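Note sheet for the following structure.
A single protein chain has been omitted; all remaining protein chains appear in their positions.
In this document, chain identifiers A and B correspond to the written order of the chains, with residue numbering beginning at 1 in each.
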Amino acid sequence: MNLPETKNLLVNFDCGVLHVTFNRPDNRNALSIALLTDIVAVFDAIRDSREVRAVVMRGAGGNFCAGGDIKDMAQVRMAKVAPGEDPAAAYNRKFGAFLRKVNEAPQATIAICEGAVLGGGFGVACVADVAFAHVDASFGLPETGLGIVPAQIAPFVVQRIGLSQARRLGVCGGRFKGEEARRLGIVHETFADEAALGKLLDDTLKQVLRCAPGANAVTKELMLKVGAVELDPLLDYAAKRFSEAVRGPEGAEGTAAFIEKRLPKWAQ
Amino acid sequence: MNLPETKNLLVNFDCGVLHVTFNRPDNRNALSIALLTDIVAVFDAIRDSREVRAVVMRGAGGNFCAGGDIKDMAQVRMAKVAPGEDPAAAYNRKFGAFLRKVNEAPQATIAICEGAVLGGGFGVACVADVAFAHVDASFGLPETGLGIVPAQIAPFVVQRIGLSQARRLGVCGGRFKGEEARRLGIVHETFADEAALGKLLDDTLKQVLRCAPGANAVTKELMLKVGAVELDPLLDYAAKRFSEAVRGPEGAEGTAAFIEKRLPKWAQ
Partner (left out) sequence: MNLPETKNLLVNFDCGVLHVTFNRPDNRNALSIALLTDIVAVFDAIRDSREVRAVVMRGAGGNFCAGGDIKDMAQVRMAKVAPGEDPAAAYNRKFGAFLRKVNEAPQATIAICEGAVLGGGFGVACVADVAFAHVDASFGLPETGLGIVPAQIAPFVVQRIGLSQARRLGVCGGRFKGEEARRLGIVHETFADEAALGKLLDDTLKQVLRCAPGANAVTKELMLKVGAVELDPLLDYAAKRFSEAVRGPEGAEGTAAFIEKRLPKWAQ
């Protein structure tokens, strides 16, 4: 695995865990096209690595991510449009591709939501496998208040919390704090200080590392297909993936460890 | 915008908010075909108006809506059926068309659930963007106890609260009060008296009016497409809608207001 050089992203790999820090603190880690490109490059680089077991995403300077970047947006509004071109649509579509990339990472992904968790940042929280929020974190979809649309984010909000809560947030542009984010199911736990976060993170990573990396990737892949694929073809596909797993090296090691009453290699 | 004359519905337009009152209090606002036709006519009339920013639905006389009308139902049971005709199916299908109409209104819709919230009334609660329930409101799906089926309502219940809770209600014909309705996600808040309701309504309308009307309509449209359209085509479509918004008058006004540190026109 070769990690790309990234200007707007700090990346640190340690004991199977890739720590990724959005590093534009002066802009509350707004998702400039440059930052977004960096994140996509990292997820592309680790796609086939089962050495990377988990990805922890956090923002530098106390904010998770304040959404799209005002400068990029202004440029898009000003852009001369040639016939058949739509640079604003192309700009916006990049966010959807980025959210899909994070959503479908084969590794366990963890988002630490603090400070501003707005727009595109809200979207990232919605596609993490596990999300923690600081009790004072500010979640929100400010787009409609600015006359624009949380277009690429809205579908992921619905997938995250269901239509009933999503449509309410949609028409109210609703801002709320960490505890409400937990109640809605956007995040799974809240924390009030760094020590509490540390414990949550340790516990979760311990659980993730006990699971076989390939088996976890397949489980996540199957879960993400629900709704997109009909049930019977999905179960047929799942059976093939089960067969590969049980007859492959992870299945052999897991069975051996079970019989020998020891931890499997991946859990050590 | 020309509002139709309605015999079973009181309609009042004030400061961007359309107040719609189901007005058959002696029948607990049962959804006669006449009432249902009135409601559909109003939603048709406001469909293209962005002047109407929100629709507040309430029942006259302390009940929201007790479901279908017994007289209509009796007529349908008695109707002579010519070959190829199915008046009972046609009668029932009207409820589904009506629920879709409310569900897909481009405005923010708010349901105030008090007293009887049964059958079709339960269905209306399930398709409002925001729903409030009196703590003593009586929710229920009494159809199966009468040997009939909540046929048009069932799909909207599943979309509202998910299959796990919906199927339980389905086989139990479950009746419950406002607090349980909130816990299940059918409504978003409960109230115990008119003052508390007034505050909930004010707060919600304030939030809705801060959002651009066109942007809100698009956001809601996109959210309702999740599951019905595959993810990538949905994101493509969403990008086009984003582009229209950012380059349109709301995008221009929102950007100007942001730069000039003032409220946009629609929020005043």
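Definition applied: a residue touches a chain if its C-beta (ideal position, glycine included) is under 8 Å from a C-beta of that chain, and two chains touch if they have at least 3 such contacts.
Predicted model, so just to flag it, every value in this text is computed and none were measured.
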item: Residue, one of A:136, A:202 or A:230, that touches the chain absent here; value: A:230
item: Interface with the undisplayed chain - residues on subunit B; value: 73-74, 76-77, 86, 88-90, 92-93, 96-97, 100, 143-152, 154-155, 157-159, 162-168, 170-174, 227-228
item: In subunit A, positions touching the absent partner; value: 54, 108, 126, 129-130, 159-162, 185-186, 188, 204, 207-208, 210-212, 214-216, 218-220, 222-227, 230-231, 234-236, 238-243, 245-255, 257-258, 264, 267
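Just so we're on the same page, only the chains that are shown with their structure count from here on.
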item: Between subunit B and subunit A, distance of the C-alpha-averaged centres to the nearest whole Å; value: 32
